[in-house]
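Removed from the display is one protein chain of the complex; every other protein chain stays in position.
Residue numbering begins at 1 within each chain, and the chains themselves are lettered A and B in the order written.
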Amino acid sequence: MGNRSHIRAALFFLAPALIAIGVFFFIPVIAAFVLSFTDFDIYSLANLEYARFTGFKNYTRIFDDPLFWKALKNTLYFLLIGGPLSVAVSLCAALLLNSRLIRFKTFFRLAYFTPVVTTLVAIAVVWRFVYHPRFGLLNYMLSWFGVSPVDWLGDPNWAMPAIILMAVWKNFGYNMIIFIAGLQNIPKELYEAASIDGASWWQQFRSITIPMLAPTTLFISIITMIGYFQLFAEPYVMTQGGPLNSTLSIVYYMYQMGFRWWNMGYSAALAFVLFALILIGSLIQSRIQKKTKIA
Amino acid sequence: MKAMTRIFLYLALVIIAGVTLAPLLWMLSASFMPRGEASVFPPPLIPVTFTLEHYIDLFTRGNLARYLFNSAFLSVCVTIISLVINSMAGYAFAKYRFPGRDSVFKLLVSSMIIPAQVTMLPLFLMLNKMGFINTYMGVIIPGMAGIFGIFLIRQFAASIPDSLIEAARIDGAGDFKIYWSIILPLCKPILITLGIFTFMGTWNDFLWPLIVMTDDSMYTLPVALANLSLEHVQDTELMMAGSVMTVAPVLILFAAVQKYYISGIMAGSVKE
Partner (left out) sequence: MKLVHVFAGICCLLPLGCQSSSRDDRAEIVFWAMGREGEEVAKLMPEFERRNPDITVRVQMIPWQAAHEKLLTSYAGNSLPDMGQLGNTWVPEFQLLNAVENLAPYIEESNTVHPEDFFPGIWDTYVIDSAVCGIPWYVDTRLLFYRKDLLAKAGYADPPTSWEEWFDVSAKLSGQNPERYGMFIPTNNEFQPPIIMGVQKNSSLLKENNTRGDFSGNEFRAALTDFHRFFSNGWAPVKTTQIANVYQPFAEGYFAMYITGPWNINEFQRRLPRELQDKWMTAPLPGPEGKTGVSLAGGSGLVMFRNSRHKEKVWKVIEYLSETDVQLQFYHIATDMPSRVDAWRDSSLANNKYARAFFEQLNHVVATPKIPEWEQIAQKVREYAELVSMDRLTVEEATSALDRDVDQMLEKRRWMIYGK
């Protein structure tokens, strides 16, 4: 077994993937980075002479752009409310399904997971109608409780909550599965010992379940956060960023700038700002988790 | 006491199931209602008159068969190609020693954090220069290899005993033969899981096909549906039928293979 042929074989197996990823992922990332320092736009598309190197101008412009801050605020709103809500719902569902007292687990698990595999666009179309002020299911059900109809997608105050609700509905099944796996990994002896000591369900939950689930929770929080930062399809199909830009997300703004108005340099800069935000968010999350663990 | 808890638990489970399934069931129900029947208050739950007119409409005027074909063709192609390419790379990372192996792998995994949207504009311009805009290749090419897939396969392949490979080599098998006849069959569970992930991911993909496909004959189902919804805001029942057609194939596939899919998610996550 010559080392030479060993490495050659490895290269053979690696080549297609590495070439594909290198050419169609890394090169565009680098290109986007370069693009973000230019003012490439529709004029440049017509004639390359009309593109200028502008240094950090796009980035400073983002800083001064009220619409960017609105998009950031909206995205953070979505993230900070929707994220924990989604994780909490998933955890509850996982706890329910993990209980030894119930049967038909497969059925419920399947039911809760169904929204996850459905196409987001199709779901957005359905929910757009569920949210209809007059004919929608939601207002109808609320009317049973005496709540007057809400213009979910037309009221700037309610549009984002409406999208959050839909996103949580769609995703909780996915995180639920991961929580179930995490729960099943907790040694049963711990719970048995605690029962013998007379601990209540709530005490067991706090002192055993939560700490033992910490790595799983961190993992879920991070992937949920990364996913939620990329909010796009829901506003695109349901609200077109409105009303009054209350559902304009960072990716939607990036799409608008890049593909609608063809300010491509600016759009590329927005993409990297998004990346930086995701990175920072992940670091903050890990840091917080580590701190609470030590505490 | 236990009985009370049990009742409470079942109640909670059923309510959650109800909330989860209600919009989907309503979607199905409304797709069979004649035009305009869904736009009344209170919203009807079951069609008074059962009609297939919207489905027929979608297939005749709406060209749905073409979109179905596009989605299916692309999903299958991307799945097969990416399974081959990713499994080759995953195997190499797991079982071959070469300088820089771990650093390259770490680099790949950490770049998973870069959002795909960053690449879209340049990728669009690049594929345009290559003449792949508005072609199937335009969707297939970016999907040919995926870091997540390589990661999953590498984790799985690492657990294959080296002795098996050794034995095959002693018997005179070449590298490719080992990969093809020993590794791949052993990886079947993870390949199935990854295959399902990839198929569903490609089927449900929206933004990229929206950008790349400019001709309506090339649209995938989600793009066609979004188009339909922008144009026919008033025709609720028709759009519900469109949604059903977009969601149904994937749901059916999922019901058939849910065991693998769910165990795959569990396997991929608990590693952390």
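As a convention for this text, contacts are C-beta pairs under 8 Å (C-beta built on N, C-alpha and C of every residue); 3 or more make two chains touch, one makes a residue touch a chain.
Every value quoted in this text rests on a predicted model; they were computed, and no experiment measured them.
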item	value
Chains shown that the absent chain touches, full complex	A, B
Which of B:125, B:168, B:253 or B:266 contacts the chain that the document leaves out	B:125
Which of B:59, B:96 or B:136 contacts the chain that the document leaves out	B:136
Hidden-chain contact residue, picked from the options A:6, A:52, A:73 or A:105	A:52
Touching the absent chain when the full complex is considered, from B:21, B:84 or B:182	B:84
Where the unshown chain meets chain B, residue by residue	77, 80-81, 84, 124-125, 128, 131-137, 140, 180, 211-212, 214-218, 227, 230-231, 233-234
Touch residues of chain A, complete complex, unshown partner	39, 41-43, 45-46, 50, 52, 61, 66, 133, 151, 153-155, 240, 242-245, 259-262
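FYI, only the chains that are shown with their structure count from here on.
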item	value
Distance from the mean Cα position of chain B to that of chain A, given in whole angstrom	17
Interface residues, chain B side, partner chain A - complex	2, 5-6, 9-10, 12-13, 16-17, 19-24, 26-27, 30, 38-43, 84-86, 88-89, 91-93, 96-98, 104, 108, 111, 113-115, 117-123, 125-126, 141-142, 144-145, 147, 150, 169, 175-176, 179, 200, 203-204, 206-207, 211, 221-223, 225-226, 229, 236, 239-240, 242-244, 246-247, 250-251, 254-255, 258, 262, 265-266, 269-270, 272
Parts of chain A lying in touch with chain B, wherever the complex brings them together	1, 6-7, 9-14, 16-18, 20-21, 24-29, 31-32, 35, 93, 96-97, 99, 101-102, 108-115, 117-123, 125-130, 134-137, 140, 143, 169, 173-174, 177-178, 180-182, 185, 215-216, 218-219, 226, 229-230, 232-233, 236-237, 251, 254-255, 258-259, 264, 267-268, 271-272, 274-275, 278-279, 282
